[in-house]
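A protein chain is absent from this complex, but the other protein chains hold their places.
Up next, chain A:
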Amino acid sequence: MSSFGYHGIKRVATSEAARAERAARERSKIEAYRQLCQQTVDLRRDGVLDADSLAVTTALLNQNPEFYTVWNFRREILQRLFADMDVDAVQASCEKEIKLTESLLRVAPKSYWVWNHRRWTLETMPRPSWERELKLIGAMLEMDARNFHVWDYRRYVAKSMGNGDPKAEFDFTTHKINQNFSNFSAWHYRSQMLPKAFADASSQQDVVLQDFELVRNAIYTEPADQSAWLYQRWLLGQEPSLLRSCSVYVVASHPATDDALSSSASAAVVVTFPHGAKLRRGGQIVVTVDGRMVAATPATTMFGRLHAFLLDGAVARGSQIVVEMAAGLFGGNKLDVASVGITTRGTVGDSVTRLEVACDAPANASAASELPLGGVQGDDIWAVELASLKELVEIEPDSKCKYEIA
C-alpha cells in the first residue's frame, strides 16, 4: 500500500488522463529507482562491504533518506572499511558522513534515520566537533523553530559535551523566546536549564522573579498563546519561598461606580500551595464576612496549587473577612500545613487582598512557624500574578487567563 504520511500536501484534482500522463512520466524514474534498490539488496545479501557498495548506498539515500535498511547497510560497510584505516582516515571518512547527513537534513529535517546516522557518526569518529553541531542546530532552528528532532538533538549534544554550559543553553532559550514568544519548545528547555544554570538559591530566585516579568510581557503581547501560560505554571511551582508556604487571598471585583459587589460570582477566596495539595472530598473552608458566615463553593484546582472558592453574597470593600481552614482539609505528600488548622483574616480592599495568618495554629506545629508572615518579596508573586491576570481579563475579556483565575 502506498500513500501515507502526507502532511500539508494540497489536494489536486487529477483526471484519469492526467494520472496516465504522470505514470508515463514516472515510468523511467521508477525503473531506475527499482534497479538501484535491487542492486543494493543484492550487494547486501552477498556481503559486499566495499567502497563501491558505499557509493551505491550514497546514490540511493540521496534519493530516499527514509530507507532505513540502507542506512544500516551503510554503517556495516563503514565499520568494515574503518577496520583497515588509521585514525586520520577514519576521521576523514566520518567527515563525509557529516556532510552527507547535513545535506539530507536540509531537505528532510524530520527524518529520524538521518539524525540517527549523524549521531552514530559523531559517536564513531575519533575527533567529533560538538561545537559544529551547536551551529547546525542553530541553523536548523532558524528554518523551523519547533522541530522537536532538533531540540532533542540539542539536549543530546549538550549531554555529549559533558552537559555543556547550562548558562549558555539558558541564554539560547532567551534568544529563541525573544525571536518568538510562541515557541513552547524553548520555554520547555528553559524550565530544564534554569535550575542548572542558576544553582544557588538566591540567584535562582532572582531569575525566577525576572522570568515572571518575561512571562507577563509575553502574555500581554499574545494573550491567546499557550506557551507562556504553560511556563508560568512551572514558575509558580519554582518560586523558592513558596515551597514552604500556603497563602490566602481574596480576589474581588468592584464595579467602578459602586463600592459594593453586585455579583456574587465575582468574589473568590484563593488558597495557594506550592506543591500538589488536594482538597478533602466534601471539604469546605469557613468564610466569615463582618461576623456573618458566607457560603464558599470550591470552584477549581490548578495543578493542586491554586484552589478557588467562589463566595456567595456581596462582599463590600472594607469588610472584615476571616477564612478558616480546618486541620486535614488539604492533603498532600509534602504538605506540612495539612496537619494544622489555619485562620487568616484581613480587610477587603480593591482587587486582590492577601490575608494575614492569624497565628492561632498550635505553636508546636512545625508548619505554623513556616507560614508566610513576613513581607518576603517572593510571597507576593501570587498577588502580583493575580492582579495582572485580573487586569488582563478586563482588557481582553476572552483571553485564556479567565480560566486561570475563575
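The definition used in the following text is that a residue touches a chain if its C-beta (ideal position, glycine included) is under 8 Å from a C-beta of that chain, and two chains touch if they have at least 3 such contacts; residues count from 1.
As a convention for this text, contacts and distances are computed from a predicted model.
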Chain not displayed: protein name in its UniProt record ("NAD(P)H-quinone oxidoreductase subunit 5, chloroplastic", "Replication factor A protein 3", "Geranylgeranyl transferase type-2 subunit beta" or "Vacuolar fusion protein CCZ1 homolog"): "Geranylgeranyl transferase type-2 subunit beta"
Selected residue (touches chain absent from view) among A:18, A:41 or A:168: A:41
Option from A:129, A:226 or A:297 whose C-beta touches the chain left out: A:226
For chain A, residues in touch with the removed chain: 1-12, 22-23, 26-27, 29-30, 33-34, 37, 41, 44-45, 63-64, 66-69, 72, 75, 112, 116, 120, 146, 148, 151-152, 155, 182-185, 188-189, 191-192, 225-227, 230, 233-234, 237, 276, 301, 303
